[in-house]
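Excluded from the complex is one protein chain; the other protein chains are retained at their positions.
The block that comes next holds subunit A.
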Amino acid sequence: MAKTYDYLFKLLLIGDSGVGKTSILFRFSEDAFNISFISTIGIDFKIRTIDLDGKKVKLQIWDTAGQERFRTITTAYYRGSMGIMLVYDVTNEKSFENIKNWIRNIEENASADVEKMILGNKCDLDSKRQVSKERGEQLAIEYQIKFVETSAKDSLNVEYAFFTLARDIKAKMEKKQEASNPAPRTGGHQLRANEQQRKPTSWLSRCSLL
């Protein structure tokens, strides 16, 4: 039977409650937006297949509850993740400050080579902004993580963020594969040899375009 995908990447969305994790995922998976706030309970996931350099990449994206009381349930999912989106809300200083704590969480619970990305969400709400884009970038550079400001509402940079993260994971995977003996199978994920390594286009240049 023909395989329905070439790669399966498990991604994780973390960040304070209300920053828009579910909204970002909803935008990415359903291309829709909901103004009402229904806080996530526990954990949920969505799957979307994207095309990366001619490869079918299945993204299984886990959306975690930001609320403290679900922390134990959600941290269990760090381990299996290959990419993590750290989301804060540009209109909420506290959520930005907490990014450091979330990074510590990742360090403690996720595998060391997990790909990360910081998203400053709700950038459409310029009038209520508390965290400047520069501060976001500053923090990202500090941790050597990619950064982009997004708006789930206006569908700004959401696709870009997921594609970038996926592309980075794919690149890292292919690099690792080249280094080690090309084994046909690692864990549940099928990897193909001779995958052409593609450098992701600079996210900075993209961002300034937008």
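Everything that follows uses one rule, which is that a contact is a pair of C-beta atoms (placed from the backbone, for glycine too) under 8 Å apart; a residue touches a chain by one contact, two chains touch by 3 or more; residues count from 1.
Convention: contacts and distances are computed from a predicted model.
The listed choices are "Exocyst complex component", "Ubiquitin-like-conjugating enzyme ATG10", "18S rRNA (guanine-N(7))-methyltransferase" or "AAA+ ATPase domain-containing protein"; the UniProt protein name belonging to the chain that is not shown reads "Exocyst complex component". Residue A:38 is the one among A:38, A:112 or A:179 that touches the chain missing from this view. Touch with the hidden chain on the side of subunit A covers residues 1-4, 8, 36-45, 47, 58, 60, 73, 76, 80, 185, 187-190.
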